[in-house]
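Complex shown without one protein chain; remaining protein chains in place.
First chain written, first letter: the chains are A, B, C and D, and each begins at residue 1.
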Amino acid sequence: MELPTGATDIFFYIFSTLGVLFALGVVLNKNPIASAFSLVVVFFCVAANYALMHAHFIAAIQILVYAGAIMVLFVFVIMLLNADIKNLDLGKSKLFQGGSAVLCAALLAMFVWAAKNGTTAVTKGELSSEKIESLGGNVQVLSMIMFSDYVLPFELTSILLLVGIVGSVALAKRKLEQKQ
Amino acid sequence: MTTTTSLVFAMCLFFIGLFGVLARRNILIIMMSIELMLNAANVAFVAFAKDLQDAGGQLAVFFIITVAAAEAAVGLGLLIALFRNLKSVSTEDIQLLKE
Amino acid sequence: MDQLIKPQNLTLSREQLAMMMPYLILAVGAMATLLVGVMKSVRSNLVVAGLSLITVAAAILSVVSVWGEPSMTLFNGMLAADAYSNLFNVLLLGTTGLVLLSSYSYLEKEGIHYAEYYSLGLFSCLGMMLLASSLDLVVLFIALETMSIGVYVLVGFRRADVRSNEAALKYFVLGSAASAIMLFGIALMYGATGTMNIHQIITLVTSAAGIENTLFLLGTTLVIAGFLFKVATVPFHMWMPDVYEGAPTSVTNFMTTALKAAAFASFMRVFMSLGFAQGLTSKLNMGIHDVLWVIAVATMFLGNVIALTQQNIKRMLAYSSIAHSGYIIVGFLAGGRSEYGFTSVVVYLIAYVVMNLGAFAIVSLLGERGDRNTDVQDYAGLGFKNPALGFAMAVFMFSMAGIPPTLGFAGKYLIFSSAVQAGEITLAVLAVLCSAISAYYYLRVIVYMYMKEPMRERKVEYAYSTSLVILAATIATLQFGIFPSALIEAAKKAATL
Amino acid sequence: MELFTNHIVSLVVFGPALLALGLLFLPDKTPQQKHIVKSAALGISLLVFFISCFLYAWFDASQPGFQFVENRGWIEAFGISYSLGVDGISLVLILLTTFLTPIALLGSWNAIEEKLKTYLFLILVLETGMLGAFVALDIILFYVFWEAMLIPMYLLIGVWGGKDRIYASMKFFVYTLVGSLLMLVAIFYLMSMHKMQLGNYSAALLDLYRVKVPFDGLWSAQTLLFLAFALAFAIKVPLFPLHTWLPDAHVQAPTAGSVILAGVLLKLGGYGFIRFAFPLFPQAMQFVAPVFMCLGVVAIVYGAWVAMVQPDIKKLVAYSSVSHMGFVILGLFSLNSLAVSGSVYQMLNHGISTGGLFLIVGMLYERRHTREIEEFGGITRIMPIFAVIFMIVTLSSIALPGTNGFVGEFLILMGAYQTNKVLAVVAGTGVIFGAVYMLWMFQRVMFGPVKNNENKHLKDLSLREICVMAPIIAAIFIMGIFPNIFLSKMDASIKAFLSQVKV
Partner (left out) sequence: MLGLILAFPLIGFLINGIFGSKLSAKTAGIIASSAIFGSFVLTAASFIQLSGLDESSRAIEQTLFQWITVDTFSLPFLLRFDPLTAIMCSVVTGVGFLIHVYSIGYMSHDRTPPKFFAYLNLFSFAMLALVLGGNLPILFLGWEGVGLCSYLLIGYWYEDNEKASAGKKAFVVNRIGDLGFLIGIFTLYGMFGTLDFAQLKQGVAASAGNLDIGLLTLATACLFVGAMGKSAQIPLYVWLPDAMAGPTPVSALIHAATMVTAGVYMIVRLNFIFVLTPDTMMLVSGIGALTALFAATIAITQRDIKKVLAYSTVSQLGYMFVAVGVGAFAAGVFHLVTHAFFKALLFLGSGSVIHGMHEEQDIMKMGGLRKYMPKTFATFAIGTLAIAGFPLLSGFFSKDEILYSAFSSHMGLAGPALWAVCTVTALLTAFYMTRLTCVTFFGEPRFNPKTLGSNPGHAHASHAHDDHDHGHGRGHDDDHGHGHAKPGVHESPNVMVIPLIVLAVLSIIGGFIGLPGHSWLAHWLGPVVGEHSGEHGSMAYLIMAISVVVSFVGMGVGYFFYVKRPEVPKKVQQNFGFVHKVLFNKYYIDELYNFTIVQPLKKVAQVCWMYFDVLVVDGTVLAVARLSKFAGEVSRLMQTGAIQVYAVFILIGLLATVGYLLYGTIH
């Protein structure tokens, strides 16, 4: 399924704008639940953009893992702690907030300037979208590479996940040692 | 949709996330902001992968999502541990260690 | 379809396997430790600890068995197997082993003796080793996260203690943010160069003028910033004292020594890939040089002057550790423009690791349940009450202050002499002045140990495991301080990538 | 025997520290055990002195170069070697060190009761450090000894010192460290120049002598390097205005510490100038020589003035050190054989006479637990033997002909006068002020009526104390009357030194 270039652009801008707006929603919302749901929207927008960039596999993972797993985790924790969540305001002084906003904006401006002035690498790879199609599609290609070239990071992520599991279990185990 | 515009989108997400880390007191929201930042990097990876006609970027995103998941799990675990002791998730309440 | 799969990725030579062995052993050992730990039938932590130490020992042996082999890359060029890796693998494994060894009694004392501690330690160590050896930025990131996540948990390991929670969360929040920043940098570097492989970046940097690209520059800056966060240089250092203070002492030890060494090892690989191994060849290099110059000076200065005001030893050592990062950055700056530039970093790192390992082992030995008894005042009279312990601590303090004939001096010698050779005279002078400031607070420990009367009677319980670690560190500090040749040779071989 | 003759320098240097290690395993709880430990330490130091006498005997005075050279690799990567050697100048300083250490030990025989063996151990380690610095022919080896020496001295002051010992020890350590660290940078610079010019790393002194460091006025490399070296040495000497650590360190240090500090440690500054700063940077040295001569002269006069108004005997002696060591600097920078010989000789004299004075102050302190001059008066009547000894040492300190002090100051002033008349004359006033403060102090302590009742029943010197002072007194006269015993050994080396530094 190939969208015409113009349409791609339009979708991209729509999703991007939405994404940015909801991202702002994440950081500006007083209620964590609202933030969490804004985040879900952001994830969807990003996933849509992935899809627009022909990264279908990633788009799917984005929705599955992020929107599905991570967000559930977040919401779960929010619920768990819900009873006692106070201080839902933005916190810190206005000056501090304003200052950080200015800092972020300034850095963003620099980044954007750098992005505009910079160029991506001149020598491109051979995996053009046509080639990918000819090789059996995005998922096929990615899996090929992942289990050959990228076997180390793949294995490593498994260990990472194990660490995450062990870690969170170790931290959240019910039985607490005596308070000191 | 050019690489640059995608990049700008990514950067916007990135700095919104960063702002969240700076400005919010609620650690949960700070964690979400961090997720935003990671997403921003992912967007950049995918955009570059497309531009460069390379699969490496997309694969990186795959791994990063995994990392994000593990990180979120541990982070939330830490948060719960803290909450048990402190009954708070505000950064203002974790200023015992200083100077 | 087959064209995507490179044939060399489908074979595994005996040599490659041998090179992979340390990682495999460690991964398997860590998992085994985990399993044994959760087994109901295993009552004693001794078994878990023993298993973890055996794992480490086996891994060290496997590194030693490939010591001196010609360098190669593994996993499609993603992992280096060279003298540098070997050296750091031994260092990291050794450090981890000793830290775990010294943790045993500490965990008992604190009542947090869980099997997870050991497996997390081993997993983190695996992350560190991969970090030090990774040639691919994605692998690097994942390794970094593996290491970090393990350590986040370890920092918060004293779950019932708010301070431990706080430290862990601070570390987690800032660490994740820094990781994200670094990741974004990796993305930009990837975009600018089309590769995430360090070797290919080196080729690019040295061959083309493409590195004047702002995208590359921005990416580089962010990656470096990420590293600077991990190694805690000004102004990315502020998490460190809090985390060091709040973390269980044995974990602080682990962070000070192994984690920092791994972060620096990786940083140096990346740094060299930016062309610094060849000297200051480009505008980018020059710019980064200036930035690092300022950072180095600020780090040395701030770390030292704030340490002057500290009462808590852990916190003081944290600031001192910040200052040490500053010295190491000086070594970075001397880098490619002097014969022993990067060698000096390696030697300094080893020195740094050894002396901090010992110092923190002593702190953990002397600490009382709940991490009390860690103020300088609590060390009053130690020198004559427990002469051996006092002597060891004195050796570490003098070593950190860079007084010969200790390993610390050898490290400083290499760093400063390289800086001078590289023409960084001002930097060297500032560095030695900061070093003189640092003498003051290191000596304060000695003052308390030897020149003040103890405030209260206290019997130190010598745990064999911790004492062994202290002994080893003391011997190493003096042995390599007086005869550093072997160390320098090894480091030189390692630093010639 | 072969081992002995080939490694005699190493033996002398490391003998004290290695043997002292054994002390740590002896018990020191009961008085008897303490006595054994002390005797053992004394025995070690005497043995070392005995061995060092072989150095004197076997030293060929007609050879200007280094003798008893030992050379083996140490850190090959940087051309750093373990190379030791002795020339006429270091020979006499070695003898001074080995001579003073047993005296210092014996002098504080009963003064230290607590943590005794550590104390003795540190003194012997300190001896090793000092001796090592005197014989090192490798600049890094020298630096190692130079710095390592700080530790025992620091501890000696800090642990066994007086009321403000911590402040004093800290001041001593940090002051000295700042200077030596800058020197370290200079050493690195020099070594990198060697690498550039001659292609290999070397820290060997004889190699570094060949490095040509560009010289062109004040801001040139050579001058800056010289100043970096000079700073380290000037602090150690100590040269005005970097002397303020000295009074504090001296006053707070235990007697043996003061003796060694004044007797030997300060000499390392002068020795450093001779062995390192001068020959390495001759042009720069001549360029700044007038400034240093002036500083030396200021130190002489200033030290004497300030000594005059000190209420504390030990502080007075400390400031007198500043004054005396000013002569050394003046002499060295005068750059002629008379003045330089005088300077080296003055270093020996100062070691003997000021060491003696500190011992004497220590004896008073042990009896009265005060060093305030006001507390004393009329002691001569009560302690006649002490009075005689004190008088002789005082006379040595004010350079009366016939005592050792005269030979040094006479040669220095005569040499300096040939170089710069005005400065020599001003320096000469130091001789007058020297007499003023020493005799005034002597008068207030020893003469006059016994006003303080506590002083009425002081015991005169014990046999041990006489044994402590006897060698000092003997040295004062022997060195005053037969200075050629030492001058002849130094002569060739100093000639060589002068031809080396005069470009």
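We adopt the following convention: a residue touches a chain if its C-beta (ideal position, glycine included) is under 8 Å from a C-beta of that chain, and two chains touch if they have at least 3 such contacts.
Given the structure is predicted, the values throughout are model-derived calculations rather than measurements.
Trainee: Over the full complex, note down every shown chain the hidden chain is touching.
Mentor: Contacts of the unshown chain, counting the full complex: A, B, C, D.
Trainee: One chain isn't shown here. Among C:Ile54, C:Val305, C:Ile475 or C:Leu497, which residue touches it?
Mentor: Only one of C:Ile54, C:Val305, C:Ile475 or C:Leu497 touches the chain omitted from view, namely C:Val305.
Trainee: Which candidate, C:Val90, C:Leu120 or C:Leu174, sits in contact with the chain we can't see?
Mentor: Here the residue in touch with the unshown chain is C:Leu174.
Trainee: Of the residues D:Phe50, D:Tyr209 or D:Phe482, I need the one that contacts the missing chain.
Mentor: With D:Phe50, D:Tyr209 or D:Phe482 as choices, the missing chain is touched by D:Phe482.
Trainee: Of the residues listed, C:Tyr23, C:Tyr104 or C:Phe229, which one is in contact with the missing chain?
Mentor: Looking across C:Tyr23, C:Tyr104 or C:Phe229, the contact with the absent chain belongs to C:Phe229.
Trainee: With the full complex in mind, choose from D:Ile75, D:Leu120 or D:Leu395 the residue touching the hidden chain.
Mentor: Final answer for the missing-chain contact: D:Leu395.
Trainee: Given the contact definition stated above, which residue among D:Leu106, D:Met446 or D:Val501 touches the chain not shown here?
Mentor: Only one of D:Leu106, D:Met446 or D:Val501 touches the chain omitted from view, namely D:Met446.
Trainee: Considering the whole complex rather than only what is displayed, give the residues of subunit A touching the chain that is not shown.
Mentor: The list for subunit A reads 92, 96, 99-100, 103-104, 106-107, 110-111, 113-114, 117.
Trainee: Suppose we count only contacts with the excluded chain; which residues of subunit C make the list?
Mentor: 169-170, 173-174, 177-178, 181, 212, 214, 217-218, 221-222, 225, 229, 234-236, 238-239, 241-242, 283-284, 286-288, 290-291, 295, 301-302, 304-310, 437, 440
Trainee: Give me the subunit B residues in contact with the hidden chain, please.
Mentor: Residues touching the hidden chain, for subunit B, are 18, 21-23, 25, 91-92, 94-99.
Convention: only the chains that are shown with their structure count from here on.
Trainee: Measuring centre to centre with CA averages, how many angstrom lie between subunit A and subunit D?
Mentor: 70
Trainee: Compute the distance, rounded to whole Å, between the mean C-alpha positions of subunit B and subunit D.
Mentor: 64
Trainee: Listing for subunit C: what residues touch at least two other chains?
Mentor: 138, 142, 145, 149, 152-153, 156, 159-161, 188, 191, 194-195
Trainee: Among all residues of subunit B, which ones touch two or more of the remaining chains?
Mentor: 3, 7, 14, 17-18, 31, 47-48, 51-52, 54, 56, 59, 63, 67, 70-71, 74, 77-79, 81, 84, 91
Trainee: Please output the residues of subunit A touching subunit C within their complex, sorted ascending.
Mentor: Where subunit A meets subunit C, its residues are 110-111, 113-115, 117-125, 135-136, 140-141, 144-145, 148-153, 156-157, 159-160, 162-164, 166-171, 176-180.
Trainee: Touching residues of subunit A toward subunit B in the complex: what are they?
Mentor: 8-9, 12-13, 16, 19-20, 23-24, 26-27, 29, 32, 35-36, 39, 42-43, 46, 49-50, 52-55, 57-58, 61-62, 65-66, 69-70, 73-74, 77-78, 80-81, 84-92, 96-97, 100-101, 103-105, 107-108, 111-112, 115-116, 120-121, 124-129, 131, 138, 141-142, 145-146, 150, 153-154, 157, 160-161, 163-165, 167-172, 176
Trainee: Going by the contact rule at the top, pick out the subunit C residues touching subunit D in the complex.
Mentor: By the definition above, subunit C touches subunit D via 338-340, 384, 387, 398, 403-405, 409, 413, 416-417, 419-421, 425, 428-429, 432-433, 435-436, 439-440, 443, 446-447, 450-451, 483-485, 488-489, 492.
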